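One structure is given here, and the rest of the page talks about it.
Note that this complex is displayed minus one protein chain, with the remaining chains in position.
The chains carry the letters A and B, assigned in the order they are written, with residues numbered from 1 in each.
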Amino acid sequence: MLQTLAQHDRDELIAPLYRFDRKFWGIVAFLAAITAPGLLLYGRQLIVGLGVTDLNRPVFWGAYLVNFIFLIGISMAGTVISATLILLKVEWRRPITRIAESLTVFGLMTAGLQIIMDMGRPDRLLFTLIYGRLQAPLMWDIASLTIYLLTAMFALYLQLLPDIAILRDTAPAAVPEWRRKLYKFLSFNWRGNKEQWERLEKAIVTVSVFLIPIGISLHTVTSWLFSTTVQPGWKSTILGPYFVVGAIYSGLGLLIIAMSFARVYNPHLKEYITEKIYTNLGWIFIVMSGVWFYFTLNETLVVTAEQETLEFPIMASKLFGQFSPAFWGMNALMIAATWMLLAPKFVSDKPSRNPLMKTPVGLSAAVIGLAIFSLLWLQPVSVFADPVFQTVFILAFVALLFLALLGVTKWLKTHLIPSSVIASSFVLFGMWLERWNILMPTLTHARLIPYTTYDPTLTEIAVTVSTLGILTLIFVLFYKFFPSISIWEVEEGRARELGAGD
Amino acid sequence: MNFPLEQPLFQFFYWLVNTPGAGAGIVALLIGGALLTFFLTLRWIFSAKSDEQEAHPYPPGQ
Partner (left out) sequence: MTNWCMVIDLDKCVACQACSIACRMENNTPVVSPEEAKNGRAIRWNDVFPLPVHFGPDLGEYPNVKTHYQTRPCMHCKNAPCVKACPVQATYIDEEGIVRQNYNRCIGCRFCTVACPYGVRYFNWYKPQWEGTLAEYRNPDQVRVNGSLEGPAVRPVGVVEKCTYCVHRLVKAREQAAAEGREFRADEYVPACVQTCTGKARYFGDLDDPNSTVSQLSKSLRAVHLLEDSGAHPKTLYLSEG
C-alpha cells in the first residue's frame, strides 16, 4: 500500500513540474508585466539619481527601507515553521516545510535588493566589503543578512537533496538535457543509503538549531539600525523583540498565502496541505497576534504616559496627526484579522437565529452604515470638525466594523481556507503599515528641521509592486523546478503513521 | 577608575571596530566560516559509505 501511495505522490507532485501549460505562462507573463514598470523606473533612478523619489531632508529613508524591514520580516516564516517544528518533531509540518524554507530565502533575496535600490551609489556596494567598519550598525546587518541567507539556502538545499535525487532518477525521456544535468549536479552522488540518511538528518537538525538564533539576530539587528541612533521615537529597547514578534506574525501570514496559492495552482496539493494545517497554523497566528497587540500597547503606552518632550510629538502624530490613518488602519486590520481567526472557534456550524449573525444581514447593515458614513464625509461643510460628532463617528465606525465582523462569522466558520487567506493578507498589509509607522513619524519629525511630510512617488510605488512581483516570480519559477512539497518527508510521515517503519 | 581605553585590550577592541577593512575582514571570516562549514557538512554527508545497495526514498527507521 505504501508503494502505491508513493507512486501516487510522484505522479501528482513531480508530473506538474514538466507541464509548461498556458496557466503557467499566463502567471509568468502577468508577474513579468507588473515587475517591468518598476524595473524601468529603477533604471531611470540609476541614471538620474535618487531625486526621482520623494525622499528629502530630513526624510532620508522611505518606502525602500520600509519594504526592506517588511521583507526581512516575512522571511521569518522559514525559521519559525520549519526549524522550530522540525526540532519539536511536529508531524503536521511535513507538507509545509519546503514552502516555509523557500520563503525565507526569497524574502531575504528581495530584502537585499531593497538595500541596493536605496543606495545612492549602488556601484560602490563592494566598498562595504573592502572598507567595512564593525562599529557601524549597517555592517552588522550586512553580516547577519548574508549569514542568514546562506544558512537558509543551505537548509533548503539539505531538505531538497533527496527530492532532487528522486527527480534525477525519475525524469521522463522528454525532459531537456540541461534540466537533467541540473538535477544530476545538484544531487551530486546522493544514493539514499542508510548512512547518508542518518548523516543528512543530523545535519538538518543541526542547521535548524542554528537557524533560529541567526534569524532572531537578523530581526533584532535590523531594529538596532534604528534604535542605536539618537533620534526620538527610535530610542527604544523594545524595538528588537517587537520586530521579532512582527516578523513571526507576518511570516506566518505570507506562509498561509503562499501555500494557498500553491494549492489553487495545483489542486492535487489539497490532499497534502489539509485543513488541519490551516487550523494548527491559525492557533499560532492567534497567539502571535496577542503578543503583537501587547507589544504595540507597550510601545504606545510608555511613550504616551511619560510625555517626554521629544518623543511625544512623534507619538501624537501617530495617534491623532499625520500618521493616524496608517496607525489606526493598522490596528483595525489586525483586529479584523484576529477576529477572523478567533471568532469561528466560538460559533457552531448550524445557521444562527440571530439576524446579525446572518451573513447578508450583517454585511448589508455594515455596508449601508459605511455608505452613510462616507456620504457625510463627502459633505462640503465637514460635520467631523465638531468634537462631539467626531466621538459619535468614531464610535459608529467601531460599531460598524464589529457589525460587519459579526455578520461574516458564520461564513468564516464554513470557509476556513479563504478566511485564513483574507486574515493573512490583512496581517501582511497591517505589518507593512506598522513598519511605515515605525520609520516615518521619526524621520518626518526631525529636531532642528521643520516638520515635513513624505508621499512616495510613482517610482517608489512601482518599485514596491515590482519587488512583490519578483518575490512571486522567483517562487513560481522555483517550484517549476522543484516539488513544492517535500516528498520524502511526507512519505516518511506516512510510513511512521502506518507503523511500517521502513 | 581608569579610563578603559588606557588598557591595551580596549585599545585593540577600539582599533577593531573602528578600522575600515578590519570589520570587513571579520564579516568575511564569518561568511567564509559558514561557507566552509556548509561545504564540509555536504562532503561529510556524501562521503557516507555505500556498502549497501539498497536505496531508501525516506529515512529508514531505527
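Miscellaneous remarks
Note that in this section a contact is a pair of C-beta atoms (placed from the backbone, for glycine too) under 8 Å apart; a residue touches a chain by one contact, two chains touch by 3 or more.
These numbers were taken from a predicted model, which means no experiment stands behind them.
Contact with the undisplayed chain is limited, among A:V230, A:A305 or A:A385, to A:V230. Of the listed positions A:G26, A:G51, A:G290 or A:P418, the one in contact with the omitted chain in the full complex is A:G51.
Residue positions on chain A in contact with the hidden chain: 48-51, 54-61, 115, 118-121, 124-125, 127-128, 130-133, 135-139, 142, 225, 228-231, 313, 443, 446-452, in rising order.
Basically, only the chains that are shown with their structure count from here on.
Annotation: 29 Å between the Cα-based centres of chain A and chain B. Taken in their complex, chain A has these residues touching chain B: 6, 128-136, 139, 142-143, 146-147, 150-151, 154, 161-162, 166, 188-201, 203, 206, 487-489, 491-492, 495-496, 501-502. Those residues of chain B that touch chain A in the shared complex are 16-28, 30-31, 34-35, 38, 41-42, 44-46, 48-52, 54-61.
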